[in-house]
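All protein chains but one are shown at their positions in the complex.
What follows is subunit A.
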Amino acid sequence: MGDNKTSRSHTRSSTSPCAHLRSAYHNCFNRWYSEKFVKGEWKKEECVSEWQKYRACLAEHLDDKHLSRFLEADTLVNVDPNNQSPYGPPHS
């Protein structure tokens, strides 16, 4: 079962060249979210330069074709804005 470990770790680390830029951005975003956004200060977006650097790196290294199309996508998938009731129509 462990025979394909090498190929797997290769796939896994496809965006690892961006790891530093990624954590710089995520740290910045997390701080902005909990210190500003949730307090109603959402007029101004922050972490812009961190975001640009990280995204440029992603665009270069995200070679997986499944994922790269989401980089371009402007619209988002599968969140239904009308789904206000958490007790919506049952599935079963």
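In the analysis below, a residue touches a chain if its C-beta (ideal position, glycine included) is under 8 Å from a C-beta of that chain, and two chains touch if they have at least 3 such contacts; residues count from 1.
Please note the rule applied: contacts and distances are computed from a predicted model.
Chemist: Have a look at "Translin-associated protein X", "CobQ/CobB/MinD/ParA nucleotide binding domain-containing protein", "ATP17, subunit F of the F0 sector of mitochondrial F1F0 ATP synthase" or "PRELI/MSF1 domain-containing protein" and point out the UniProt protein name belonging to the hidden chain.
Modeler: The chain we cannot see is, by its UniProt record, "PRELI/MSF1 domain-containing protein".
Chemist: Take the complete complex as the reference. Which residues in subunit A touch the chain that isn't displayed?
Modeler: Residues 1, 4, 8, 11-13, 15-16, 18, 22-23, 25-26, 29-30, 33-34, 37-40, 42-45, 51, 54, 58, 62, 64, 66-67, 70-71, 73-74, 76-81, 83, 86, 91-92 of subunit A touch the chain that is not shown.
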